[in-house]
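Below you will find the structure I want to go over with you.
The complex is shown incomplete by one protein chain, all other protein chains being positioned as in the whole.
Chain nomenclature is as follows: A, B and C, assigned in order of appearance, with residue numbering initiated at 1 for each chain independently.
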Amino acid sequence: MQLVEECIIRASLHEPQPVGAGPIGTRVHYGISGGVVEGERLNGAVLSGGEWALIGPDGCLRVDVRMQVQTHDDAHIYIQYVGLLELNETVQNALENGTGTEFDDQHFYTNPRMETGDERYRWVNTTFFVGEGRLLPNSQVEYRVWRPA
Amino acid sequence: MQLVEECIIRASLHEPQPVGAGPIGTRVHYGISGGVVEGERLNGAVLSGGEWALIGPDGCLRVDVRMQVQTHDDAHIYIQYVGLLELNETVQNALENGTGTEFDDQHFYTNPRMETGDERYRWVNTTFFVGEGRLLPNSQVEYRVWRPA
Amino acid sequence: MQLVEECIIRASLHEPQPVGAGPIGTRVHYGISGGVVEGERLNGAVLSGGEWALIGPDGCLRVDVRMQVQTHDDAHIYIQYVGLLELNETVQNALENGTGTEFDDQHFYTNPRMETGDERYRWVNTTFFVGEGRLLPNSQVEYRVWRPA
Partner (left out) sequence: MQLVEECIIRASLHEPQPVGAGPIGTRVHYGISGGVVEGERLNGAVLSGGEWALIGPDGCLRVDVRMQVQTHDDAHIYIQYVGLLELNETVQNALENGTGTEFDDQHFYTNPRMETGDERYRWVNTTFFVGEGRLLPNSQVEYRVWRPA
């Protein structure tokens, strides 16, 4: 199975709000303050959103994100995804020092599901996507979003 | 089965972002700009959150909300819920005119699930809640939150 | 807020399949082998289903059920719910000895969401339900299902 790149999503996170060690793991909320989407068919701004991360005893952060995107030509797309982020030493260091990581520094993958009513972007509703993530400096996250070739 | 009132949640909504008529219904996102929680055991502020409403052909809005609450004594609680809001004529009028409704004006119920790591509020993790909602003027929503007696 | 009883759901469980202590809790699967629904407006058989229980360190079992119901007049209804079951001493004893509990022996509540395309039962799609559960002898679970009055 081959993948081709659809777009890049870059999102800026607010300071984390620590919900704490709850019944199914340690929950941390990050508001999404903004961002961009760049690609051949998808371009626009991340308007708002949030990440409800759940950190497990296995050193893995379970990603749970919802975000609102407005394209350059004024379509609204809702993107939601779950996924996995391996909190290894490289990631921990980057988080502590406010630096970034490369795509192959960690196991960080998601399954973005997009939804819109805009005729011009109907194809996002029926396309399966895979996101490959990394950290960027200054509390940013970047995903390369792929689709089956 | 008897219920007793636990608290009131009042939340202010931003202007809606219309995702449009997608594959499973018409999606509208409302950001939550703030709010309050008031009760005997629960008091605090709604810090942020969102509603990802899904409106069906049956005149019913399926509620899907996530919000972050900070109590007056500095605990963080994550509240998520799904539920049903009947979009009858009274509700439609209130939405158009920016007015409110009474609790018995519509079928508007949710099942709030609360999550925290704070020792003082551990009981919210293991308590089942029912929310009974209504609209308030100026894009606010109010829930009476109940628990089994 | 007042509730009125809608129906009883009684379901028989297969032997548990222990998935074990995973990343978000201890998962146990119970297949549902059958059951009945009895009420003024809802009567039929539980055809199949499953419970994907998640047991937390807080002595609480998070319920996650999906089941298929066929009414006496041949409508198909899909019922799904999440909820909470307090694993206190009375419940533990009942589980070990294959006996039952009373409704007020434990905090055991769910939020059944029903779905059907059958015209005669359209109302289940737009009605909010609350389930109050207890254990019956021989690996059965019984819910009183309520709706707002």
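As a convention for this text, a contact is a pair of C-beta atoms (placed from the backbone, for glycine too) under 8 Å apart; a residue touches a chain by one contact, two chains touch by 3 or more.
Keep in mind that what you see is a predicted model, and the values were worked out from it rather than measured.
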item: Contacts of the hidden chain among displayed chains; value: A, B, C
item: Residue in contact with the excluded chain [from A:Glu38, A:Asp58, A:Glu89 or A:Glu102]; value: A:Asp58
item: Positions on chain A contacted by the hidden chain, ascending; value: 1-3, 5, 58-60, 82-84, 86, 103, 107, 109-111, 113, 122, 125-128, 130, 132, 144, 146, 148
item: Interface with the undisplayed chain - residues on chain B; value: 23-25, 54, 56-58, 60, 62
item: In chain C, positions touching the absent partner; value: 17-24, 26-27, 29, 31, 47-50, 52, 66, 68, 70, 76-78, 115-118, 125-126
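Keep this in mind: only the chains that are shown with their structure count from here on.
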item: Centre-most chain, if every chain is reduced to its averaged C-alpha atoms; value: B
item: Gap in Å, rounded to a whole number, between the CA centres of chain C and chain A; value: 35
item: Centre-to-centre distance between chain B and chain A (centres being mean Cα positions), rounded to whole Å; value: 26
item: Where chain C touches two or more other chains at once, by residue number; value: 58, 60
